[in-house]
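Right after this comes chain A.
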Amino acid sequence: QAKEQFIPVLSYRTGPYAPNGTPWANGYIDYMKLVNARGGINGVKLAWEECETGYDTARSVECYERLKGKGASFVQPLSTGATFAITEKAPVDKIPVVTIGYGRSESADGTVFKWNFPIAGTYWVASDAILQAIAKKEGGGMDKLKGKKIALVYHDSPFGKEPIPLMQERARMHGYDLQLLPVAHPGVEQKSTWLQIRQARPDYVVLWGWGIMNTTAIKEAQATGYPREKMYGVWWAGAEPDVKDVADGAKGYNAVTMQHGAEPQSKVVKDILAMVHEKGQGTGPKDEVGQVLYMRGAMSAMLGIEGIRAAQERFGKGKVMTGEQVRWGLENLNLTQPKLDALGFAGVMRPISTSCADHMGAAWARIHTWDGKQWKFTSDWLQADDQVIKPLVKSTAAKYAAEKKLEPRTPADCQS
Partner candidate 1 sequence: MTATAAPIVLDVNGIEVIYNHVILVLKGVSLQVPEGGIVALLGGNGAGKTTTLRAVSNLLRGERGEVTKGSIELRGERIENLSPAQLVQRGVVQVMEGRHCFAHLTIEENLLTGAYTRSSKGEIAASLEKVYTYFPRLKTRRTSQAAYTSGGEQQMCAIGRALMAQPSLVLLDEPSMGLAPQIVEEVFEIVKDLNARENVTFLLAEQNTSMALRYANYGYIMENGRVVMDGPARELADNEDVKEFYLGMGGTERKSFREVKSYRRRKRWLA
Partner candidate 2 sequence: MGFFLETLLGGLMAGMLYALVALGFVLIFKASGVFNFAQGAMVLFAALAMARFAEWVPAWTGLDNKIVANVLAFLLAGAVMFVVAWLVELLVLRRLVNQEAATLLMATLGITYFLEGVGQTIFGSSIYKIDIGMPKDPVIVFDQVFQGGILINKEDVIAACIAAGLVALLTLFFQKTGTGRALRAVADDHQAAQSIGIPLDRIWVIVWCVAGVVALVAGMIWGSKLGVQFSLATVALRALPVVILGGLTSVPGAIIGGLIIGVGEKLSEVYIGPLVGGGIEIWFAYVLALGFLLIRPQGLFGEKIIDRV
Partner candidate 3 sequence: MRRPFGEVVLEVENISLSFGGVKALSDISFDVREHEVRAIIGPNGAGKSSMLNCINGVYQPQQGAIRFRGREFRHMNSRQVAEMGVGRTFQNLALFKGMSVLDNIMTGRNLKIRSNLLLQALRIGPAEREEIRQREFVEHIIDFLEIQPWRKTPVGQLPYGLQKRVDLGRALAMEPQVLLLDEPMAGMNVEEKQDMCRFILDVNDEFGTTVVLIEHDMGVVMDISDRVVVLDYGRKIGDGTPQEVRANEDVVRAYLGTSH
């Protein structure tokens, strides 16, 4: 039997968040197909099975339990709720939890969260980047935020509440006024939220939504005449499904990107089109290849797979890796620019290198803006401020460790 590395895929193609979950899953799977078409990881082919979660925590846990039995190398829960639940199980099962651009922000601290990998960015990175972008727009440094009014319209769930500590911290530092406006799941009714915005007239609105909540928010902004140029979305509120229907109404709306944006011109997309879709093996519609959430899926797959590759470097090339070995690989990821170029991610993202202490590996982001037809980058690279984020991560992770009575990992443990 050929050697195969098994990767469980938890996705949601039904339910309230299907329009956003589907392109992500398409990208994720297409990328794995691409890896196989390129000959696997040093000859080890990938195998995977998709399990539909419907964005439901209990269902996700069931999927996780089902697929982990098949030899999971790592798992991507793809929902903050499920991440919380699976985080508790991972150390026992010895399966790394990879959360690219979601999950708990403090899990960037690898000395406490040994099994969690929020590679390439957490919500604190996202919110910090947004604040920086706003400051830039105001014409300079963070001090320009002083006296401004910023409203955070957020999905009323752990996902939506993640950025609050950072934004509050920043508010303390720079003296802006933060207004918190929760929106109940799934976010189809936001009239009162936007009435409040109309009344308070904040200088900026930060939108922390997912699924239909984003579209609704932008439509309500249009209906109440709030300028879209002053709205900044998280990277889950900055993809085509969010704005497509509003089209011109969303013109000027900004969102932070998790490094990548819509990348139809990138090499990896061209490869996928050539080696997967041309062969009739594409997962979703061809014209969506390279869109924002599709790219997020592809990139998420890539980071996990590179973890496997890194593990192979140490534990034996061409072998199937265990979860523990993959964990080491993910922790010692060093994606240099040449490596990224080779993978086809040139221009899509920046180098990333993780370590025992830092499971995130990079804190870069950009802003892109909807011009009525497509997403266009409108900012330079922004880097979240370590000075702000590090202490926050440390203290929150320490609190978690204290609650769980966890010993921080020793340097020796880090080496193993």
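Assume a contact is a pair of C-beta atoms (placed from the backbone, for glycine too) under 8 Å apart; a residue touches a chain by one contact, two chains touch by 3 or more; residues count from 1.
Candidates were picked such that all candidates are chains of the complex that A comes from, given by their letters.
Treat the numbers as computed from the prediction; the structure is a model and nothing was measured.
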Candidate touching chain A in this complex, from 1, 2 or 3: 2
Interfacial residue positions of chain A with respect to candidate 2 in the complex: 13-16, 18-19, 22, 156, 180-184, 186-189, 191-193, 195-196, 198-199, 211-212, 215-216, 219, 222-225, 241, 244-245, 249
